[in-house]
Structure formats: C-alpha cells, structure tokens
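For this depiction, one protein chain was excluded, whereas all remaining protein chains were kept in their positions.
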Amino acid sequence: MATPIVSAVRTSRRPGPQPGAAPPATKVAFQGMGFSYGSRRALKDVNLEVPERRVTAIIGPSGCGKSTLIKSINRIAEIAADIKVDGQVKIDGEDVYAPGLDLVDLRRRVGMLFQKPNPFPKSIFENVAFGPRIHGLNDRAGLEGVVERSLRQAALWDEVRDRLSSSALDLSGGQQQRLCLARVLAVDPEVILMDEPCSALDPISTARIEELIDELRDRYTVVIVTHNMQQAARVSDRTAFLLNGELVEVGGTETIFTAPSDRRTEDYITGRFG
Amino acid sequence: MKRRVIETLALAGLRGITACVLLAILLMLGSIAVGGASTITWEFLASEPVEGMTAGGIFPAIFGTLCITLLMILMALPLGVCAAISMVEYAGQSRLARVIRASVNNLAGVPSIVFGLFGVGFFILFIGRSIDRVRGEGLLFGQPAMLWAAATLAVLVLPVIIVSTAEALNAVPRSHREAALALGATRWQTVSRVVLPQARAGILTGSILSISRGAGETAPILFTGCAYFLPRLPVVDLQIPFTSLSVPMVNPLDQFMELSYHIFIMATQSTDAAVTRPIQYGTTLVLVGLTFALNVGAIILRSRYRSRHGTP
Partner (left out) sequence: MPGSEALEIALPATRLRPRRRARTGERIIEAFLKLNGFVAIAAIALIFLFLFKEGVQVFETLSPDRLIQTTELDFDDNPVTVRMWQPVGANPKYSIVPLILGSFLVALPATILATILGVACGIYLAEVAGRRTREWVKPAIELLAGVPSVVIGFFCLATLATLVQDAFGTTFRLNAIVGALGVSFVIIPVIATMTDDALRAVPDFLREGSHALGANRWETIRRVVVPAGSSGLIASILLGMGRSLGETMIVLMATGNAAQVTLNPFESVRTMTATIAAELGAVPQGGEQYRALFLVGSILFTITFVINLAAEIAVSRMRRRLAL
C-alpha cells in the first residue's frame, strides 16, 4: 500500500526506535476529552497520549478540530470564546482544567507557535526578552544571555546578532517564525505546540523550521498540527488522525502512513478526501 | 434616454448640494476670519480687557481656557482610558460590556445644558456643599469654581475618550494578545506591555479631540465657574513649606474667564455691541483657530498612525 506520499516516511532522517529501549513516559494525556464552543461540539471523547520528548503530529481535514485540540492544552482556546470542557487534559498527571490552576504557569510550561508569525512590533531583542521579563528576569546581563541562547536554538542568532535592536517586522516571514520560536524557547517550556507553523512560509523556510523541530526533540515535547501529510511523515514520531472532532487512529508515524488500521485513515492518507 | 437624463441630474444635484454645503462652511468661517483678522495682534492676545470690555485684549480668557481644558483632561483621561481598557480587554462580550457601551452612547447624546444642570446640582451643590459642611468653615467648595467646571466638562468629554481609546485598543490585532498570553503573560501584562504601546497614538488623538471639544463648549460652564470679568487671573501664590519661597499656581477654586463664554456674553449682553463687535469677531477667530488647529492636528496624527499600522 506504499504510495508516493508514504515513501517520504522512509527518507526521513530520524533514527528508528532503539530495540530494547524503554517506552517514553506520557507527557500530555487526553482522557475522555470533549470540547464545545458554546453549543457547537468541536471535540468528542478524545483519548490520546502524547509521549515525552517526541514529536507528535496531528493530521486531519479542515475543521476536524486539530487546532482546538492543541489550543486546549495551553488553554488558549478559551480566551475569546465561551467554552465547555468534558473529561481531562493532563500534563505530567495533573489536569490543566482543575479549578485554581495557575494559567500563567501553565502557559509558560507549554509554549505555542502560531500559524501566521506574530512577532510584536518591537525590536528583535525585546521580542525574545518579553517572556523572561514578564516572568521576573530583569537584569540586563541575564536577559542578554537568554536572548542569545534562544536565538541560537532557533538558528537565527547568526543572522540577527548585529541588529538586535532593529524592528522584528523587518524580518522575512521565515525569520519571523524562527523569532517566534526563539520567543517561546526563551521561557524554557516543557511542551511546544505548533499550529501549522509553516503554512504561511515558503519551502526553504519550511525546511529550516523542520530541521529545527528535529533538533528540539531532544529536549522538548513537540505537538505539531499540520494539514501537510508529507510534513507529518517527515518530522514526527507519532501521528494522530482526527476526523470531525473524533480521534480516529493514533500510532507510530511509519505505521499510520504505511499500514493504517482504520479505513477512514487510509482514505485520508491516500487522498480520497480532505 | 430619460433614465440617463435623470441620472445626470441626480448626480449633478448631489455634487451641487455638497458644493453648497462646503460653500456655506467657507462663508461662515470666512466671515469670521474677515471680521476678526484686523483685531488679532500680539497685544490683543497678551493683554487684559479694559474699559468695560470695549478695548484691550483677551489674555485672561485664553489663559482660563488653557487652564480649564488642562484640568478637564487630567480628570477625564485616566478615567476614560481605564474605562475603555476595562470595556475592551476585560469585559469582552459580556452583558456588562453591552451596558457600558449603551451608557457611553447615551452619555454622548446628553444635551450640553443638562451637563450644566448636573454640574450645578451634583458637583457644586451636593459634593461642594458636603465638603464645606465637613470642613465647617463656610462656603468655599460649594460655589462655582474652575474645579467643578472642569469636572462637568470631564463628564461631557468622557465618551469621546472612551470611544477613541476603545477604537485604538480594538485596532491592535488579536494575534498579539494571543501570543503574549501563550507566553504566560497575565492579562494586565498583555495590556500594558503589548496592547497599550500600540494604542498610544489613538489615545492621543482622542485626547486632542476632547480638548478641542472642551474648549468650545459653553453651556456646561455657564454656571459652574465662568465669569465675564475678573480683576485678576485665577492664580495664587503657594508657599513652599519650610521655605520663604512661594510659587504661583493655578487656583482651581477660583472662577475664571474663558473664550467661548466671553464670546457669548459679549455678543448677547454687552452694553455697546457696535463698539465691541470687532473684539467679538477677534475672540471668535481665536477660538475657531484654536479648535481648528487641534482638530487638524488630531486628523493628521490619525492618518499618519493609520498609514503606519494599516487601517483598522
């Protein structure tokens, strides 16, 4: 059943799982989770385990609830809307919807990269320093250290080291997205959510971001939503397929793309719909 | 064919009417400019009125106008900006937000003389007299004063500030707020560090427009603190404690002269209208020039801001 799409999986640079290695712990767990915007149900009975320090991709057709799924992890979905959540979303065993949970701390630990790069209209330095500043780091030397470290991690340091005080809006689209990544990394998160981070970028920038995702995997748990199946095949270890708000199937990326167990998954992957 | 004729006539009519309106505006401003141009000299602006207003200048009125609008904006700006922030950033789409919005709209539609009544009934007679009762030392706060006139004007321009601030806040793209919140910023940190800096120009525009409005309104200050002729400026020498130095300070408990009030009284109640007519025109020209300059400044600021950040 190998299709041209699927052969992308075989050419990825990742090493396969080591034989005999212990399976990774679960970082984020959805347990019987349902999500509604007002009266409209966006997610139904989702049971999903996201392993720690791996890249998990969420795929599915438009409107299936992918964005809602990850926005419910850092609770960004509830900012401008009236929402209702059933079930639980747990990080390291703690339900993030428990009453009294510190939202500020949650959002520091779970960072997010948005579909369209959205740097603040400030300087490059101030963009990256924004996170550390609001969390209490105010001395210049400390900030400079964090900014340099984050920009290096985002593979942007060499390009901007001489113009840290220039406006972030002068950067190209791909650079802006890497800046946003640096901004997220500056607060030292544990989980990084990415909502179709490359959909607004050109192929070269996309490739660079995918390289970065590969490097981030050693330290962070990455959950990436993408409508680009080749991308999911290239970067992720596990893939989950969402359809109409339901989790249809989840498994190792290679398995999902070569031998999916659900008919609907197969239809989506082979392009019969979506 | 007949349809074409109708169309031509109709469009010409629209153009013509607009031209007439513009002409009327020009005529009105022109007649004031022509009537008052000869009166405007530096002395006119800098000296005091003499001989029962039939000669001299209007400096006290200019000074009083500056004082009252400054005091007004000091009161209205913090209140209005905070109210707008609360309405846009914190209340969202809730019922409270709708009630606030309705209140703001209604406040904007209140006739200016009703504000005058409110100023007298609430600020002077209720609050002022209550303060005097507590002090027990006779009548000081419970009478017309710059303070109460400024407070009355502040209530009047509050909707202007709230609406322009809310517009400026709404113009900030939602993605910036989301990005800040996703980094772990609290709501206030998002507002103060991301949203407000971007809304600065819009807030400034609203302030300038409200200053222009405040300088031009007469009815609210008719009975709350304005006077036609005062022998001295509303300034008092404040003694700096522990020194023998005193510094002149504007006294908000004093009455004051004001440009629009001056025009009104002179035009309707002056004893020798023919003689004072040039002064009336001159004062009117000064007031028009002032409000014109402020409004044009606000419009330029707004268009420059829009071109830099894109039209909201």
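Order as written gives the chain letters A and B; numbering starts at 1 within each chain.
In this section, contacts are C-beta pairs under 8 Å (C-beta built on N, C-alpha and C of every residue); 3 or more make two chains touch, one makes a residue touch a chain.
Since we're looking at a predicted model, the values are computed, not measured.
Engineer: Looking at the full complex, which residue from B:Ile40, B:Ala91, B:Leu253 or B:Leu301 touches the chain that isn't shown here?
Structural biologist: Going through B:Ile40, B:Ala91, B:Leu253 or B:Leu301 one by one, B:Ala91 is the residue touching the chain not shown.
Engineer: Tell me which residue among B:Val104, B:Met146, B:Val195 or B:Leu233 touches the hidden chain in the full complex.
Structural biologist: B:Val104
Engineer: Considering the whole complex, not just the chains shown, which residues of chain B touch the missing one?
Structural biologist: 3-4, 6-7, 10-11, 13-15, 17-18, 20-22, 24-25, 28-29, 31-32, 35, 79-80, 82-83, 85-87, 89-91, 96, 99-100, 102-107, 109-118, 120-122, 125-126, 155, 158-159, 162, 184, 186-189, 209, 212-213, 215-219, 222-223, 260, 263-264, 267-268, 277, 280-281, 284, 287-288, 291-292, 294-296, 299
Heads up, the rule we're going with is that only the chains that are shown with their structure count from here on.
Engineer: At what distance in angstrom does the C-alpha mean of chain B lie from that of chain A?
Structural biologist: 50
Engineer: Which part of chain B faces chain A closely enough to touch in the complex?
Structural biologist: 92, 173-186, 189, 193-194, 197-198, 309
Engineer: Applying the document's contact rule, which stretches of chain A touch chain B when the two form their complex?
Structural biologist: 74, 76, 79-80, 104-108, 111-112, 114, 116, 118, 120-122, 130-131, 133-135, 180, 183-184, 187
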